[in-house]
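My structure is below; once you've seen it, I'll send some questions.
Left out: one protein chain. Kept in place: all the others.
Coming up: subunit A.
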Amino acid sequence: MVEPGLIRAAQSGDRDALITLLREIETHVYRTAYYILNNEQDAMDAAQEALIRIYTKIGSYEEKAQFKTWIQRIVTNICIDKFRRSKPTVSIDEHEMVFREKQNVEDEVLSAYAVQDIRNAIDKLPEHHRAVVVLRYLQDFSYNEIADSLDLPLNTVKSYLFRARQQLQTLLHDYQKGGVRG
């Protein structure tokens, strides 16, 4: 998504190239932050911090890594570190309690989950599971690219992703049933 020539120019001290590069990636950076943090303002803050970090650290990027996984690593680290304490997650056993309170979307078409429901369900996942899901679906990353971005073994990535799907599916399924009953 970013041309290698632009990256090299930015690394060699061409400030305009570096700014152009930041402009090209800002949406990707923001999108990841938005879905991991589930909050627009936090996402803006985290994405800006990530862009500043990329600006200062561009010299340390090495071409043996993919640039897109390098920037996603930076933004996910910021999201996970910075906002760790502000977002308590719920273990899979507690999900029912969470969704029982949500009775305001009864008129949603049952065959499709509302976007907000999915976001809320993602928000209930433990942070690394959440990051795996976001990279898989919002960045279209492969298992290997997710593993590189999050510095996790390949098998761990798969097991996080599969478990996350299981949890999301259960959360949303139960929610729908709750909607029917409610």
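Throughout what follows, a contact is a pair of C-beta atoms (placed from the backbone, for glycine too) under 8 Å apart; a residue touches a chain by one contact, two chains touch by 3 or more; residues count from 1.
As a convention for this text, contacts and distances are computed from a predicted model.
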item	value
"Putative zinc-finger domain-containing protein", "Peptide/nickel transport system ATP-binding protein", "NAD(P) transhydrogenase subunit beta" or "ABC transporter" - which is the UniProt name of the missing chain	"Putative zinc-finger domain-containing protein"
Subunit A residues that touch the omitted chain in the full complex	11-15, 18-19, 22-23, 26-27, 29-31, 34-35, 40, 43-45, 47-49, 51-53, 55-60, 78, 81-82, 112-113, 115, 118-119, 133, 136-138, 143, 158, 161-162, 165-166, 168-169, 172-173
